[in-house]
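For this depiction, one protein chain was excluded, whereas all remaining protein chains were kept in their positions.
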Amino acid sequence: MSDDNTMRAIIKPDSSPGLEMVRAPIPRPGPRDALIKIAATSICGTDLHIFKWDPWARSRINPPIIVGHEFCGHVVEIGDMVTEAKVGDYVSAESHIICHTCSSCRTGRGHLCQNTKIIGVDRDGCWADYIVMPAENLWLNPPDLSLEVASLQENFGNAVHTAFATDLTARKVLVTGCGPVGLMTIMVAKAAGARAIYATDIANYRLRMAKEMGADMAINVSEQNAFDVIWADTGGDGVDVLLEMSGAPQAIDLGFRLLRYGGEAALLGLAPSAIPFDINNHIVFKGATVYGIVGREIWGTWYRMRGLLSGDGIDLSRVITHRFALEDYDKALEVMQSGQSGKVVMFPDGLPHLTNGA
Amino acid sequence: MSDDNTMRAIIKPDSSPGLEMVRAPIPRPGPRDALIKIAATSICGTDLHIFKWDPWARSRINPPIIVGHEFCGHVVEIGDMVTEAKVGDYVSAESHIICHTCSSCRTGRGHLCQNTKIIGVDRDGCWADYIVMPAENLWLNPPDLSLEVASLQENFGNAVHTAFATDLTARKVLVTGCGPVGLMTIMVAKAAGARAIYATDIANYRLRMAKEMGADMAINVSEQNAFDVIWADTGGDGVDVLLEMSGAPQAIDLGFRLLRYGGEAALLGLAPSAIPFDINNHIVFKGATVYGIVGREIWGTWYRMRGLLSGDGIDLSRVITHRFALEDYDKALEVMQSGQSGKVVMFPDGLPHLTNGA
Amino acid sequence: MSDDNTMRAIIKPDSSPGLEMVRAPIPRPGPRDALIKIAATSICGTDLHIFKWDPWARSRINPPIIVGHEFCGHVVEIGDMVTEAKVGDYVSAESHIICHTCSSCRTGRGHLCQNTKIIGVDRDGCWADYIVMPAENLWLNPPDLSLEVASLQENFGNAVHTAFATDLTARKVLVTGCGPVGLMTIMVAKAAGARAIYATDIANYRLRMAKEMGADMAINVSEQNAFDVIWADTGGDGVDVLLEMSGAPQAIDLGFRLLRYGGEAALLGLAPSAIPFDINNHIVFKGATVYGIVGREIWGTWYRMRGLLSGDGIDLSRVITHRFALEDYDKALEVMQSGQSGKVVMFPDGLPHLTNGA
Partner (left out) sequence: MSDDNTMRAIIKPDSSPGLEMVRAPIPRPGPRDALIKIAATSICGTDLHIFKWDPWARSRINPPIIVGHEFCGHVVEIGDMVTEAKVGDYVSAESHIICHTCSSCRTGRGHLCQNTKIIGVDRDGCWADYIVMPAENLWLNPPDLSLEVASLQENFGNAVHTAFATDLTARKVLVTGCGPVGLMTIMVAKAAGARAIYATDIANYRLRMAKEMGADMAINVSEQNAFDVIWADTGGDGVDVLLEMSGAPQAIDLGFRLLRYGGEAALLGLAPSAIPFDINNHIVFKGATVYGIVGREIWGTWYRMRGLLSGDGIDLSRVITHRFALEDYDKALEVMQSGQSGKVVMFPDGLPHLTNGA
């Protein structure tokens, strides 16, 4: 902690594009909060929306605000009433701070809480030296988990939540959209023993990564007729499961056309707006089951993640393509926007020698 | 059986609107078939499509063909290899003749068989004195079940299949569309102990019936702001379950807007075509689960129906508003088209004194 | 509140049979607690165990302690940090105070928390003028709910949790054990549209009540061969669902023998100890699914209860056979022990004119 009780923080300073690194007061924990020293923080598509100041960002964000919601770090101070964490704990965090009083929260579906406050969106985030979080939002990491993977867990949770909406083992799975979450979803499908994993996207960089993460077939829909290729490979049965990660109307349509009768679809991607949708053929006649996916189950998904990341399970570092010091956030954002990247991680204390949290 | 081995039959004679009653040969059962003397036969929306010769009918029907697929009757002859039925049995029938060799059939989802042949659509139907059916498609009725209710079971199965896609007991349920299947769905929701049943339609005749069948609130969407009324009545939570029976784009949109976070929707109604659909707000953000519903489970739904119709369960005759002799099929169709009817049943042997099948 | 800050309370004073009414200090709420003035409190089998000081009670209870865990009342004071409740609220309470930090609590299964503290068992209970509860454990009642029914909800939750372990609509259901929870389970099965409800017990008083609550057949197993009678009535198929509420080894055996192939069993009753169990025929060969039931889902079951108790749903007062002033707790316990009762409710302020909570 600096002498003047300030820290570095990357903020959206006002209602216009761009971000800025400033010095801000180190926040103080309330009685049920913890103060965490950030060790690693990763970039999400949401952060790009805020950086670019697109319509969604304009409608949701009230500057000035510290951005960022994926991180890991160490607890340096706790409030009086905190029992869930102690100073020195190596933690990641669920970024959604839920109300605990609505019917969703009170029935084990806190990820659907409509009163949720998200760090880096509705209150100060983690692209900084420190963050204050409710202690109940902290997830204790095993000491041998690398900092960069620990930071990724929040986002990995989206992939895991989507993948576990249905059972993938021994099934034919289509993942539409190979951004970082799509890539991590492919890793989960592979770990779960999917019979075949088909991946689609429009960027060859990402499709190459999809193959590396375990896709049996990765198709550039702007170059090939993905329907014909995948349909043929399934022997004309279609896929058992669609995991829609892109929100692109063409991908949604393609995915449902490839879905088998009686198949299941989990939808995470956000469409640009209401889109033409063939409910008859996509859902009704097929007897399909469709799951809307938002956030992560708190904490069901996190326990599943722990299982996937332990032992000889998933090596999540394979999805990370670039690492930067936090001060180089502008370069990191540039890489993210290029489409020539997987996950990008930043380190407030400079590039580590990839040590773990111990 | 007449001396000349012919019978009365209502056919679509050629590729143009209308139906015609003719004399046709009494069909002969194959080794695994049964010949059934029709006792009652009811009218479905599908029959109206064929009568009017709309685009769907033109694309699917090959005249000449005997129409009709809802019926009950008595077995008068069986093929050599039939063990499932015997002469004299009082039966209804599953109208979908499935292939038993596709993966859907072989995994207990025969209602999704893509090789299905439907009587009255793909092969001769039941608006006649007799029909031949595979014996395995017959459902043995209890002797005290009335003829008219026995005939309705095929169609009731659509309602039951939809209603049992999720659990309705103690839940708030919205039924959009109060045609006969919607009305029967309301009866099921009532029998299952739904906490509240909301019904919407554009015809006051049907909405009055919806109230009689058990709807707590029946709203004409062309007269009232159904969203505001139902939203307020649920205390701003929305409904737990949407049962979409209309296919009307406005109803689909209304239904999903009223669906609570984490809610479930079962879709049976067929939209006129691809429609604008707000996937983000209707499915993804809500964490909704959506079930496409087609046909009936063979025979899971029929067993459930037996349970619902037995004892002091559902009195399905309440949904029947008109009864005709088969020869008056033109009057029956006229009533069906008027929108001023529930289910309409026809009797080849003339109007009964509503005796049961014994 | 009395001048001397004391209240009446019924306690287990020491390690021996019996209970005693004493004057005890009115408890003080902590920052997240509420103080509730008790309006009605009902008797559970657990209370009898404590009264009799049986082996279970001896192993679990640390006297002195105020007993009782089913109640309703009004909030008279709240702690500084309480946001979920306010003075004047008409409330019932979840009796299990859970830890929120174990994996069960953190995955929406708080009813399986192994750190649970139960009022009247592990800490002071509600057979008194006042109780302090964590505010998060309070359930706001609608003003028109009668005091006695409001008090019953905790116990009703056991019945609802058991009944909703599977789907009862249109199914044949066997309830073994017609104590108060069994009787309430029968009410739920009836409300859910069960096709047939079979009930067994050894007390004719309770079997008469079972019939009143909706059982189609109520059989005294000490007088009749329940297997033969029920088996015949199901046409040799057995029941679809077993709800085991007694814990009696003979009832468990009977229930599983009557369960159909592919059937489901929910087990709430506690056996006296390990019992001989025919796993092969009861579970394996039958392809049965068995659910262990403990407590109530927090708060999933409570929302379901609200649905069942609202509108023209279940009238839970029908299961109440006796009402006493709290000071007559000895008479109330005597009635409970007689086997000639349903639920017994006590009122600290004397017998009401059955007013509701408003």
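First chain written, first letter: the chains are A, B and C, and each begins at residue 1.
By our rule, a residue touches a chain if its C-beta (ideal position, glycine included) is under 8 Å from a C-beta of that chain, and two chains touch if they have at least 3 such contacts.
These figures come from a predicted structure and were not determined experimentally.
Engineer: Just to verify: which one of A:195, A:257 or A:331 makes contact with the chain not shown?
Structural biologist: Missing-chain contact among the listed residues: A:195.
Engineer: For a quick check of understanding: of B:205, B:231 or B:303, which residue touches the chain that isn't displayed?
Structural biologist: Answer from the full complex: B:303 touches the omitted chain.
Engineer: So which of A:55, A:143, A:236 or A:311 would be touching the chain we can't see?
Structural biologist: The one listed residue touching the chain not shown is A:311.
Engineer: Please output the residues of subunit B touching the missing chain, sorted low to high.
Structural biologist: Residues in contact with the chain left out: 83-84, 100-101, 103, 106-109, 136, 297-300, 303.
Engineer: Spell out the interface residues on subunit C facing the chain that's missing from view.
Structural biologist: Within subunit C, the residues that touch the unshown chain are 103-104, 107, 109, 111-112, 114, 237, 247, 252, 261-262, 267-271, 273-280, 283-294.
Engineer: For subunit A, enumerate the residues touching the unshown chain of the complex.
Structural biologist: Here the touching residues of subunit A are 164, 167-172, 191-193, 195-196, 216, 304-308, 310-311, 313.
Quick note on the criterion: only the chains that are shown with their structure count from here on.
Engineer: Have a look and report which chain pair racks up the highest count of C-beta pairs in contact.
Structural biologist: A-B
Engineer: What is the distance in Å between the mean C-alpha positions of subunit A and subunit B?
Structural biologist: Computed value for the inter-centroid distance: 44 Å.
Engineer: I'd like the Å distance between the centres of subunit B and subunit C, where a centre is the mean of that chain's Cα atoms.
Structural biologist: Those two chain centres are 42 Å apart.
Engineer: Quick one: which residues in subunit A touch 2 or more of the other chains?
Structural biologist: Residue numbers touching two or more other chains: 103, 107, 109.
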